[in-house]
Every structure is written in structure tokens, then in C-alpha cells.
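The complex is shown incomplete by one protein chain, all other protein chains being positioned as in the whole.
And then chain A:
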Amino acid sequence: MNGRSRNEEAFPQLLDLIPKDREWHENRAHKFSEERKLELRLGPPGEEEDDVVRGRKESLLSLGYFSASVNGGHTQKPVSPPWASSSKTQNINQQKGVSVSSSFLQPQPSPPANTAVPNSSQKRTAPGPVVGWPPIRSFRKNLASSSTSKVVSQHESQNHQQRVVVEDKVAGKKPVADNNNNVAVGGNKSLFVKINMDGVPIGRKVDLNAYYSYEKLSSAVEELFRDLLAAQRDSCGGGIQNKQEVEKAFIGLLDGSGEYTLVYEDNEGDRMLVGDVPWHMFVSTVKRLRVLKSSELPAFTRGGCKQDKITT
């Protein structure tokens, strides 16, 4: 830069001239407002910048001083453990009262601070859709629905039919989700299909979008029909024995090895075994479910020779 030759003899004290990070920070802490002021400058220390407001140095210092006096007492106090209840809030209130009255920056004569500001921390009732909440980026919002985007229209039409059922389901718990949310998120809210079981005169409805796997569906089916089946068998007598039998009845719903087998009717009207295709594919084509007695089914193999396992 200025043509001087380099002095190759490195001076061992060179590194000491550069303040270590920690020391520098300690210094800064002591001259807090001064250093902060310097930090904002783009010129070297001591030079005046072109700045319209000459008096700002003074005002900044006084603000800085004032803030210290407000804060000093507070931050240096020992703080009690967070989970011990304390009446510290009262002390703080008193302190606050002092600070406000001598505040450098006093609010104007008719400040809103002195008027009763409605306490907006009251818990709101039914939360409507809030802008920007929960705080997720837009590209994350419709992932679940757009992954089955091919069949969103299907879901939406089903949703339309099922909306009455949805409301029944959540009534008494919380207000129904805003319909805008339903539509906005796409067809992923609920997907109710009918399910009937052999030997049980009353059918049920199950929300397929509440489950993410065949295993979960299988347990849900058991829950839905267990009591009904037991009641049905009760009417033929049997008591406790029935209960055990009924529990056994639901084993092997999916693999053809049990007393009952889960099948479904797809969008082309065909009857299909549950479990062959990936879950989301199943969900997109299923129209209704049936729990059939395995003995009623035509003999079939399921990934292997399991015919002998089908009980009658």
C-alpha cells in the first residue's frame, strides 16, 4: 500500500497488542454507553460525523444514565429460584412506580398508559384463525393435503357428505373447526367411511384420516365392534366366555389368519383385501369397509401359503 518493505522480524509482542476477546468485552462493559456509541459510528473514535442533531450525545448519555439507575437495582438483586413463589412482584411494582414518575421520557399529558387499558390477556374463547399463527412458513402449511393432491377432490366431496358427522363428533368438546380451515388445508380433515361386520346388525363409521397405518385401523375396528359383537353373542348366552372369544375374534384381521378378515370396496366397486397397497393409496380409493367372516371368503393366498391358517 505504501511501498514500505516488510519487516520480517516478527515482534513477539505483536499478538498482545490485539485485545483478547474477553478483555475487550470487559472493557466494553465498563464503558457501556461510550462503547456502544462508538460501535454505531463508521468513522474513527473522536471524529464528529455529519449529524444534524448535535445535542444527541448529551441526551444519549442521560438516557443511558437513567436506564442504569432504573435497571441497576433490579438486575443486581439476587433472584429467587423460579419455582419458589415470591412476593417480589410487589417490590417491582413499587420500583416501577418510582421509575415512571421520574421517567425522562414522560408520556404526554393524556397518556394511554394512565387510562385503563383493556387487559387483553384474558383467555379468548373459541380461537378463530389467527394471522401468522402457529408460526410456520407457508410452504409447510399444506404438505399433508398436497401429498394426496391427486385425490383431494375425492376427499373434499366426501367431506361434504360427512360434515354432519364431523360436527356430531366434536360437539360438546370444542367448537367446530372453522370451515375455512377445512377447505384451506384440503381433504385431510376427516374421511369417514361406513364399516359393517358380519353378524352385527348395526354398522359404524370410521375416520380413516385418524389413523396412519393398517395396524391402527385394525385396533380401531376392534374397539368399534368388540362390545357390539359381545352383545350379539350374549343374546345367545355365554357370559364371560363370550368376552374372551370376542377378543380372539379380532386377531389376524389383516393377514387372513383370524376368524374375521378386513376387506373394503374401492372406487371401482370391487371388493379388495385390506393391506395390499400403501396406506395413502388405500385411503384414496376406499369407499367402505367390511369385516367378513374368513370362512365366507373364497380360498386365497396372501404372500404365501396361509390357507391352512384360516379358521372356520
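Throughout what follows, contacts are C-beta pairs under 8 Å (C-beta built on N, C-alpha and C of every residue); 3 or more make two chains touch, one makes a residue touch a chain; residues count from 1.
Throughout what follows, contacts and distances are computed from a predicted model.
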Looking only at "F-box domain-containing protein", "Response regulatory domain-containing protein", "Trafficking protein particle complex subunit 2-like protein" or "Large ribosomal subunit protein mL66", the name UniProt gives the absent chain is "F-box domain-containing protein"
Residues on chain A facing the left-out chain by the touch rule are 1-2, 4-7, 10-11, 14-15, 17-19, 21, 24, 33, 36, 38-42, 44-45, 49, 52-53, 56, 59-60, 63-64, 66-67, 70-71, 74-75, 79, 81-83, 88-89, 92-93, 96, 99-100, 103-108, 110-113, 115, 117, 119-121, 123-124, 127, 129-141, 143-144, 147, 170, 173-175, 177, 181, 184-185, 188-189, 209-210, 212-213, 215, 278-280
